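Up next is chain A:
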Amino acid sequence: MNETKRKAIDALPPLRRRQVLSGLAGLATVASIGGLPAMAQANGENILRVRANANPSSLDPATGGSGSDHTFLYNHYDTLIDWEPDTLAPKPGLAAEWSFPEPKTLVLKLRDGVTFHDGSACDAEAVKFNLDRNRTAQISNIKQDLASVETVEVTDPLTVTLRLSAPDTALPLILSDRAGMMVSPTALGNDPETNVDREPVGTGPWSFVSWTDGEKVVGTKFDAHWRDGVPGTDGIEMFVMPEESTGLRAVQSGQVHIAYQLSERQKILVEKIPNLGIVSGPTLYIHQLYVNAARGALQDVRVRRALSLSVDRNAFVAATQANVGEAAYMNLPKAHWAYSEAAAELTTYDVDEAKRLMEEAGYGDGLELDLRGYPDQGSVQRQEVLLAQWSKIGVRGRFQNAPVAENSGRFFGEEKQGDLLMSAWTGRPDPSLTYALLYSENSFYNPGRVAPPEGFADAIQRSRETADQDARKVALGEVQQMVMQAQLTIPLAVRYEVDAVTSEVQDFNANLLGKPKFNDVKLG
Partner candidate 1 sequence: MSTAAVIDATAPLLDVRNLSISFQGRRGQPSSNIIHDLNFSIKPGERVGLVGESGCGKSVTGLSLMRLLPGTAKIGGQVLLQDIDMAKANSKQIRRMRGKSIAMIFQEPMSALDPVFTIGSQISEALRLHERLPRAEERERVIEALAEVGIPAPSQRIDDYPHQLSGGMRQRVMIAIALINRPQLIIADEPTTALDVTIQAQIMELLTRLSEERGMAMLFITHDLGVVAETCQRMITMYAGQIIEDAPVDEALAQPAHPYTSGLLRSLPHFNHERGNFAYIAGRVPSPFMMPDGCRFAARCPHRIEGCDAPQALRDIAPDRRVRCWRSEDLRLNGAVDTAPAPMPEVIS
Partner candidate 2 sequence: MNDMSPPADASATAPTTPPRVDRPGLPLRILHWMIDDPIAAIALLVLLVIFICALFADQIAPYDPTLQDYAAMLNPPSAMHLLGTDDLGRDVFSRLIHGASASVYAAVLAVTVATVLGVPVGLIAGYTGGWIDQIISRLLDTFLSFPAIVLAIAVTGVLGIGLTNAMLSVGIVFAPQLARLVRARALVLKQELYVEASQCFGASSGWILMRHVLPNAIQPVLVQMTLLMAVGLLAEASLSFLGLGMQPPDPSWGSMIARAYVYAQIAPAQMYAPGIAILITALAFNTVGESLREALDPTSRT
Partner candidate 3 sequence: MNRTAAAQPHEFIDTTTPVASVTNLSIRFPTLDGTAELRAVDDVSFDIRHGETFGIIGESGSGKSTIGRVLAGLLAPSDGTVQFDGTDRATLSRRKWRSFRRAFQMIFQDPSAALNPRMTILDSLLEPMRFMGGMDSAEMRSRALDALERVGLRRDLALRYPHELSGGQKQRVNIARILPLSPKLVVCDEVVAALDVSIRGEILNLFVELQRDLGLAYAFIAHDIAIVAQISDRIAVTYLGKFMELGLTDDVIDRPLHPYTIALMSAEPQPLPAHLRNRTRLRLEGDIPSPLDPPGGCRFHTRCPWATEICRTEAPEWRELRPDHYTACHHTTPDGLPPLPDRTGEKGAA
């Protein structure tokens, strides 16, 4: 209260003064019930409330398709193999240990005594059922992930043996993704073609309570979870609020404890708000341009290179992400174990070289491109910055924006419309998967269906034949250099995790995958 007001109140007779003060207090009460329903309950209960940015597509790991599902799935499912949050190096999950007795065999040793939420045991049989369902069932969306698995055998109640068609050391990390999430076979009625997309039953830290579309998904503590101290709260409520500023306001007003994946720009704002903390770090999520190398001028690698070299990625990050994040010189962030310095140099900003290449390709007078993108404000902003940068080498164009379902269909599907699509790559736990999906000749994400550079398949194969991380890094580095040389995609910026948390939240950390896990979070 400022000085004048105080004086004015002091000047009132005692009775009036009390009335005024209580009136002010009343006003304050009204003002503070900003987060009333949520906060009122929060005082008594130990329930974690999280703002999620999208409705899950499915709560059955085998049938979903959206990268944003994981954050929900992790609450209810454990994966066979886990990863280190900072580097994504594999670590034990439901499988206490794993090994490749020979390159085409993977043996998983399961933990004893793990049960599903419905009480049935998560044993070797259950794992076999899940893996077979994931790789063969019609409804499975992830058959591709387990394409190298030939058979799954139950060696003993706690041992599962996977026989592979080719050496595949990417498998452990693949099993840290959807493919490794175990669903209760009982809940599926032992029928691989049914699903639990709306009533997930897994072994995860919270058992499922309810899901109201576009509103919230509720879980309650699974007491029999195999890890001690997990979960850290009695319940979890995931509130779906697609709009970022809405999400931030939700955490600001205390309606939720955590709002993850805010836009980088909001970091400055979060820092200004008292009692809010920030959890931040790099992710695998990369804003990039998909190139249809089978169309017009883009068939010329020089043009593609020029488009990439003319992007001042640091300025791009500064403009679109308020400097929170990093330039993406390849399809992986710096922090990733397979990051390749040599590949990164290929895309370093060099506008003179870009101009030279354009001239050489015969586009010294400029080039008009058919650009596609998505209509959300973030995308639009990135498009504007990109167009401004490209104007330096005479590249013009206007973005035709449409929702994801429409523009990805048009660009990647049979229509093959548009030269470039500004989109993103959400990353995969194992980088070899990323490369295979982005650049294989028949991959969906290769819109021109152009053949990858020679030696690409070889190098990928080599990365999968060894379990040694350094050897893998070398092979994947080669792949990365090849694709950047050919510039079949144009990476722009690495998305940074920006999560706003209230002061009550403890033990919440970002991970490199960019898909938060709440297992260990406690409220204090």
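How these were chosen: all candidates are chains of the complex that A comes from, given by their letters.
What we mean here is this: a residue touches a chain if its C-beta (ideal position, glycine included) is under 8 Å from a C-beta of that chain, and two chains touch if they have at least 3 such contacts; residues count from 1.
What you are looking at is a predicted structure, and each value in this text was computed from that prediction instead of being measured.
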Inset, instruction - In this complex, work out which of 1, 2 or 3 touches chain A. - result: 2
Inset, instruction - State the interface residues of chain A toward candidate 2 in the complex, per the touch definition above. - result: 244-245, 248-249, 263, 265, 268-269, 315, 318-319, 374-378, 380-381, 383-385, 387-388, 398-402, 406
